[in-house]
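The structure's right below; bear with me while I get my questions together.
Just one protein chain is left out here, and the rest sit where they should.
By written order: A, B and C. Residues from 1 in each chain.
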Amino acid sequence: MINLVSRADELLESKAVQVVIGYEAGSTGKARPAFITDPSKTGSLIFDDRCVQNLAVYLTKKEVRYFGKAAIVATLPIMRSIMMLISEQQVFAENIVVLGVSAEGKYIDIAGIEVMQQYIATCDLGNPAKDQETLAMLNKMSTQQKFDFWQKELSKCIKCYACRQACPMCYCTRCAVECNQPQWIPVQSNLHGNTDWHILRAMHLAGRCISCGECGRACPVNIPCHLLTMHMADQVHNYFNVYAGTTDKMSSVMSTFEPNDKESFIQ
Amino acid sequence: MSEFEPKVVAFVCNWCTYAGADLTGTSRIRYASNVKIIRFPCTGRIDFMLLLKSFANGADGIIVSGCHPNDCHYTSGNFHAKRRWIMFKELMDFMGIDMNRITFSWVSAAEGARWAEVVNTTVARIRELGPYVSYKQMVNTAVEEEVTND
Amino acid sequence: METTSKTIRKHSLEKLYASLAENRKMYAPVAEADNRIGYKYNPDFSEVIFDHIQSTLSVKNVVFPRVENVIFYTNNKNDSTVTDVDLNKIPEVVLWGAHPCDTAAYDVLRSIFCWDTKDEFFAKRLEKLVVIGLACHKSDAHCFCTSVGLSPDSTKGSDILLVPLTNGDYKAEILTEKGNRILTDFSGLFEPYQDEETKLTHVEQQFDHKQVTQHLKEAFENPFWVENSLRCIGCGACAYVCPTCACFDIQDEAKGKNGKRYRSWDSCGFGLFTLHTSGHNPREVQSQRWRQRILHKFSYMPERNASLGCVGCGRCSRACPVDMNIAEQLQALQSI
Partner (left out) sequence: MARIGVFVCHCGENISATVDCHKVAETVGKLKHVAFSTDYKYMCSDPGQTLIKEAIKEHNLTGIVVSACSPRMHEPTFRKAAAEAGLNPFLCEMANLREHCSWVHEKNDMTTDKAIDLVRTLVEKVKINSALQPIKVPVTKTALVIGGGIAGIQSALDIANTGHKVILVERSPSIGGHMSQLSETFPTLDCSQCILTPRMVEVAQHPNITLYTYAEVEGLDGFIGNFTVKIRKKSKSLDEKICTGCGLCTTKCPQKKIPNEFEEGLGFRPAIYVPFPQAVPNKPVIDREHCTYYIKGKCKVCEVVCPTKAIRFDQPDEVIEVQIGAIVIATGFDIKRADFFPEYGFGKYKDVIDGLQFERLASASGPTSGAILRPSDGQVPKNIVFVACAGSRDPAKGIAYCSKICCMYTAKHAMLYKHKVHEGKASIFYMDIRSAGKNYEEFVRRAIEEDYVNYIRGRVSTIYERDGKLIVKGVDTLLGGQPVEIVADMVVLATAGVANHGAEELAQRLHVSYDSHKFFAEAHPKLKPVETNTAGIFLAGACQNPKDIPDSVSQASGAAVKVAALFSQNELTREPLVAFVNRTAPPLYSTCVGCFLCQSVCPYQAIEREDFKTRDGKIIKTVAKINEGLCQGCGTCVALCRSKSIDLHGYTNNQMYTEVMALLNEY
């Protein structure tokens, strides 16, 4: 990762950015997000298979913003998250520098948004293969089987909202579940409250999910909730031929329409 | 035991389907009284969460209806609604929530007879499907330790 | 009460389990998918495991369920009728095979729920609970019970503590009246303990909690909090898996004229937790919430409840998606 480190060093040294958001070695053999402000400490930056968190989630975090301009280590899902955040006016392109990392873990120079756009265009933007397999398996089930599968999974949910907090697209100051007039989602983590919550989350990420899978990974009780949003991503592509996070000017699938949108169920 | 009477909630827009249902009335066309209408300004106003709330509170079926494409009083509310319904239906299908229980339709202000037909076919279909037991069970499932009052 | 030590043979355990299960709900650890451990009500004894390190969720739900109904009400034309929850419906439960950290957590919870006013829901549940603990012969890098004044064979919170023996049998320490009653009721299943060798894991002490508590008194404004919580994403995973976290929310939920008031788990790590109606939030950013979490457990509770708010189970560190390792941070805190 010599390029990543030297580039981070250069950016901090020249004061082009005030913080580098990347990964460092964590406890018990894990890797974890790191925030480096001192050029002498860029040596701790790492990138390997353990670096899984979607760092884009920090771009909208208040305390990280206090630093000023940020450089961010970005794999494809993180780049796509950044595109979405710029499109939705949560992040300004001029305030970030992207330190690209390819699928093979190699540093790639992302000189600007256009370069990032070009890079994303060369990538496979579908869901990760193993998730796509699970989706296909689930899609083959009968309605009742699907219902039973999800009810079993969702009964585990304790409403800790790790899925929401880990998602870079869930940046709302007040989430709809916190709205109590009316109380759309039952607060209790019973089967009903859990089911409503996960439907709401998936609907709100329709056309916005960039298939990083971070929600499912963050879940402390292992609910594969990422499959819900990934299914939506899949269908958005299916119906509207759109992959989220390909440009910094995405027009949201759910806030636009084509008069000839195809469906077969409206009488 | 009395025969199962489906509870059906209809979410309709003010300008087309609500007016169409008014016309059904003015034309004295009879239809099943199982359906009850809630009036919205536009199909674009209909929140998908309200459909879930209906099932959670005992509805066995739902009708969502508005202006035909290109006829929206607000020019494009129904197009946006259509996209939402496409995605909503996909998600519901994926989660095993029975989409046969929701009728999506376009009924204009001039289609009084069509409204009656939409209602009657929906009620007949729901009658056949029976009460939405699995959803009701889901809603009533308590947490293991919970002390309930029944 | 004076502690009595007995031996219970491996084959007698099943009999004890079956006998207890006759008129009580059993709550015992079982293996789940993805190499996870979870507790389950009334599992078959064959499912019950004895060699787990840690379950994903704690067992606090037995005394502090994730949803606890508080009252039921009906709105009438001119008034409302309120019905209390029938606490007699709370069943007798035997918690079987919980590790000493989890059983010790009940003491911590008691110090919170019965601090001044006795929380009748909690107290009733605890009253109806028999705890048969299981000392640990396995541990992992996340375990730090020895750093918070406990050990793999702490007896705190257990009515009977089973300590594995090298020969595969168990030493049963009878610790309370409840434990004693079981001993009396099923005396045939117990044998005298003859100093057989116990099999216990070793958990390295990582910090001195007294020193941490001492340091925290001066640490409120320390930049440590911001530096070490930048990566915290503010989810509630740590609090929800924690055996001692006791924050809850109270909600009313009505359908038509009938409704109920319930309390459900909450977390001080959520931004909304301290948000005032005015819009002011005294814990506006995540570092303040993270600080609150640590201070509450390691400074406020020792001061107010005379009990440390942490039992060293390590669940929060295991669950954290961004590696907020509490032991690591406490170790660092001890030397600031």
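Here, a contact is a pair of C-beta atoms (placed from the backbone, for glycine too) under 8 Å apart; a residue touches a chain by one contact, two chains touch by 3 or more.
This is a predicted model, so every value here is computed, not measured.
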{"item": "Displayed chains contacted by the hidden chain, counting the whole assembly", "value": "A, B, C"}
{"item": "Option touching the unshown chain, where B:Thr24, B:Ser65 or B:Ser108 are the choices", "value": "B:Thr24"}
{"item": "Sole residue of B:Ile46, B:Ile63 or B:Val118 that reaches the chain not shown, by the stated touch rule", "value": "B:Ile46"}
{"item": "Selected from A:Gln90, A:Gln132, A:Asn222 or A:Gln267 as touching the chain missing from the view", "value": "A:Gln90"}
{"item": "Option from A:Ser14, A:Ser142 or A:Thr173 whose C-beta touches the chain left out", "value": "A:Thr173"}
{"item": "Residue numbers in chain C that touch the chain omitted from display", "value": "75-78, 255-258, 278-280, 284"}
{"item": "Interface residues of chain A (partner: the chain not displayed)", "value": "88-90, 171-176, 179, 181-182, 184, 204, 251-252, 254-256"}
{"item": "Absent chain, residues of chain B that touch it", "value": "5, 7, 9, 14, 18-19, 21-26, 28-34, 36-42, 44-48, 50, 53-54, 57-59, 72-77, 80-81, 84, 116"}
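Criterion: only the chains that are shown with their structure count from here on.
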{"item": "Pairwise touch network: line, ring, star, complete, or other", "value": "complete"}
{"item": "More contacts between chains, B-C or A-C", "value": "A-C"}
{"item": "Separation of mean Cα positions, chain C and chain A [Å, integer]", "value": "33"}
{"item": "Touching two or more other chains - residues of chain B", "value": "142-143, 146"}
{"item": "Chain C: positions in contact with at least two other chains", "value": "66-67"}
{"item": "Residues of chain C that touch chain A when the two form their complex", "value": "33-34, 36, 56-57, 66-67, 141-142, 226, 230-231, 233-237, 239-241, 249, 251, 253, 262, 264-265, 267, 270, 272, 284-287, 317, 319, 321-323, 325, 328"}
{"item": "Parts of chain B lying in touch with chain A, wherever the complex brings them together", "value": "48-49, 52-53, 56, 69-70, 76, 79-80, 82-99, 103-106, 118, 134, 138-143, 146"}
{"item": "Contact set on chain A toward chain B in their complex", "value": "138-139, 141, 143-151, 155, 184, 188-192, 195-196, 199-200, 202-203, 206-207, 228, 231-232, 235-236, 239-240, 253-259, 261, 263, 265-267"}
